[in-house]
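For this view, one protein chain was removed and the others were kept in their places.
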Amino acid sequence: MNFPSPDWAAVRAQFPILTQVQDNGEPLLYFDSAASSQKPQVVIEALTRFYEHDNANVHRGFYELSARATEHYEAARGRVAHFIGAEDSEIVFTRGTTEAINLVAFAWCRKNLRPGDVILLTELEHHSNLVPWQLAAERHGATLRFVTVLGDDGSLDEAAVPGLLTEEVKLFAFPHISNSLGTITPAEDWCALARNRGIITLVDGAQSVGHIPVNVKELGCDFLAFSGHKICGPTGIGALYGTAQALADMPPFHGGGEMIESVQYERSTYREAPARFEAGTPPIAGAIGLAAACDYLAALGMEAIAAHDEILTARLVDTLNRIDGVRAIGPQGKRGALSSFIMDGVHPHDLVTFASGRGLALRGGHHCTQPLMRKLKLPGTARASLYFYNTEEEIDRLGEILTDTRRYFA
Amino acid sequence: MNFPSPDWAAVRAQFPILTQVQDNGEPLLYFDSAASSQKPQVVIEALTRFYEHDNANVHRGFYELSARATEHYEAARGRVAHFIGAEDSEIVFTRGTTEAINLVAFAWCRKNLRPGDVILLTELEHHSNLVPWQLAAERHGATLRFVTVLGDDGSLDEAAVPGLLTEEVKLFAFPHISNSLGTITPAEDWCALARNRGIITLVDGAQSVGHIPVNVKELGCDFLAFSGHKICGPTGIGALYGTAQALADMPPFHGGGEMIESVQYERSTYREAPARFEAGTPPIAGAIGLAAACDYLAALGMEAIAAHDEILTARLVDTLNRIDGVRAIGPQGKRGALSSFIMDGVHPHDLVTFASGRGLALRGGHHCTQPLMRKLKLPGTARASLYFYNTEEEIDRLGEILTDTRRYFA
Amino acid sequence: MNPLDELYQQVILEHARRPQNHGPQPVPPAFHAEGVNPSCGDEIEVWVTFADDGTIQKISFDGQGCAISQSAASVMTGKAGGLSPEGARGLIANFHDIVTGSAEVDFDQFGEMAAFAGVRQFPQRVKCAMLGWRALEQALKQAHPAP
Partner (left out) sequence: MNPLDELYQQVILEHARRPQNHGPQPVPPAFHAEGVNPSCGDEIEVWVTFADDGTIQKISFDGQGCAISQSAASVMTGKAGGLSPEGARGLIANFHDIVTGSAEVDFDQFGEMAAFAGVRQFPQRVKCAMLGWRALEQALKQAHPAP
């Protein structure tokens, strides 16, 4: 590996919350970064600095403060774009992944989806990359098709994909990394395949951006959605990447200030993307905070983060599998920085509640993938997910706590 | 007046940005609160505290941090609800006024608007309370009608309203206070009139909430929209109030995590409001910051704020009218905490640019009310808007700067 | 007792391991209702038959779930039998008060239901505890629709 590895202990120290002791006196062991990551000081300070020094509404102000706020906001767009290898004008700020996907499901589908058309998804989908398409299909008389999951190792029937990408398929949306099983999809191949056939792709990057290096041009997708709060940024901010062409192919969605060109009482004309899709006052501080997070991650180095994630994840899976009565679920080889698991005779909710009593923050349940859990006949799972600020000691401690948990309920 | 008046100088000192000196050495004179307000320390600290102590995703977590984040988030909903006299379950968190209005324009209209139906608006509308209805009307074959503005005093043809509220009218949306002229609409009367006829009302409260006491039950509206960033809260957060009945009459809008009850691959069922309308990870910190802002305003006292706004606004209008060649536009009597004005021979953009050179933050242009400006044959206006942190000295200084401005360009 | 041990009292763990009146029992003309916990996806089904005088004759449940939801449903089936609809509604209210902390908990009065007082320290688990009870409420509504 030819990239410098940061001093991870020093990096961890930049996250104020991680030194926290829980109510019951236990130190916090945070293993729920796939749901939401923690924030480094530098991101929190970016928000504070904005509100204390630069706060004003953007775009329509000619005074110094507003000019500065606008500059910071648009610079934030550029910094976020740069982080994923996009052009500034290809980034629409949204509340998060969910809103980004809904934007496409409304605006793109309104123009491009006809009765009889098909949207292709995978059986791995998070509800946020499933329900918007169900609603869009209902609005436009289209139907959904799914790439099948073959087992609880999270593998997909990849061989079937070329056959599934038929002429009726207008859009192919899939996760880059599954949030409940950790499966990494062959996103580049699928995007190339789809593009060859004129099918638009949307990659749900909620679990990949910020964890592995993501370059949209190499990925070759038409749309990519991701959330700030999962990659060290604030809540309430995320982004939709779209190629200039894909964005231009979308009529307006939300109407309001900022997205218009000329308004009359009876009708209006609209600006080009990205402004067209940012109606109303945007989450200005959020965008600036997200840019700070992107810069922070880039400074650590996305290759270094991915490599560190990988080491920790391997130890996590290994630790889980060593515990009597525990089975890690998901891919054998490379996977996202998380592992779902089940414990014999202990329901995931009881497991995570008990673990919480020891300071361990795990998630239990369906992880917003109900149909997948039903298909795999799992009553939910417990999930440990991590990020570069976790340590090997924390993973060892997680192992001990899970051993105790089994004993308690058995 | 039987309410205690705060020490306004001490209150002002709670806003870090207001001590700022501009690049050119001038102290900041912030007169653009109608576009976005400044933030008191206590709101900024609420954000920092959340990220440093309580940050986790909400609703689906059983561990301590997530339980705490959820508690804070839902308590924030209650605090915001309380601020406007609503029930917790009647508050949907949105990005701001614009998103709140779009939510109704999509979800409510989808179920309730038929070809031939009419949406009644006023000619005062901000683009954010106009364009969403244009788009909705287009989707559903409905038309828009407008309550006429009678002149640049911003008065509306109120006498015509009963006649305009015909049977085809399904929804009546109007601003509580106009952001470009300051007109205060007879919102209570209109809501009562509409309710009597079974017509749904939406009040655009972007300029009223946080400036005057607003109680939705006394107002009698079905929906109310407002933005956090205009009332001392963070950017990227706002709320839609809807009566339980009105919210129940809306099908889902955005799809995704949190808003579902049960998901299968082909179809889903949805939760009740407000969860139904909050797809995906919400702006958790934003909601908590908004609640802090509401508590802050409530502690100052909304009557006291309104009374102070009124004194300052009167002085502002008076100051403007004393300047040679300047004319304040808008209502003679009671008005919102702002005044648009024009200066003979000086375009608003030049005026605000010059004023900015003296540290004065004004807004110039159409204020997102292009059709209104066109109707009044104004090439835009300059606008000074204020909040309780402004001072009489600042207003006097504004007068001096505008006098200089006239001299410069004349 | 620490909060965890209060939550997972022995009686709860016992009921969770060996629930009473458990398993699919679709005996017509039983009234049947389902509960779904949207935050976790857990589902429970409840069957109720009523005697001629309207009292609950037989009650059983099925479904997988956490120790709290399973044991709460199990305890419910032991408590609700023989009750009138009003009595059953009162019991549901009692149980809700116990798990949310609105009620003083008296073991003599509430018996095994009192063991669920530990839930009040885990607000996220209230829905788990109520899952079967809400389904019973539904079944009552079906059998005796409000006038």
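To keep things simple, chains are lettered A, B and C as they appear, and every chain counts its residues starting from 1.
By definition in this document, contacts are C-beta pairs under 8 Å (C-beta built on N, C-alpha and C of every residue); 3 or more make two chains touch, one makes a residue touch a chain.
Note that the structure is a prediction, hence the values are computed from the model and not measured.
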Field: Touching partners, among the displayed chains, of the absent chain
entry: A, B
- prompt: Out of B:R110, B:R271, B:H349 or B:K375, which is the one that touches the chain we can't see?
  reply: B:H349
Field: Option touching the unshown chain, where B:V118, B:A293 or B:M373 are the choices
entry: B:M373
Hidden-chain contact residue, picked from the options A:E138, A:E261 or A:D324: A:E261
Message: Suppose we count only contacts with the excluded chain; which residues of chain B make the list?
response: 24, 347-350, 353-354, 357, 364-366, 370, 373, 379-380, 408-409
Query: Which residue numbers on chain A touch the omitted chain?
result: 59-62, 66-67, 70-71, 260-262, 271
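Just so it is clear, only the chains that are shown with their structure count from here on.
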Field: Most central chain, Cα average position
entry: A
Field: Centre-of-Cα separation between chain C and chain A, whole angstrom
entry: 38
Message: As a quick test, compute the distance in whole Å between the mean CA positions of chain A and chain B.
response: 31
- request: Could you list which residues of chain C touch at least two other chains?
  value: 39-41, 122, 125
- prompt: Which chain A residues reach two or more other chains?
  reply: 24, 349, 353, 364-365, 370
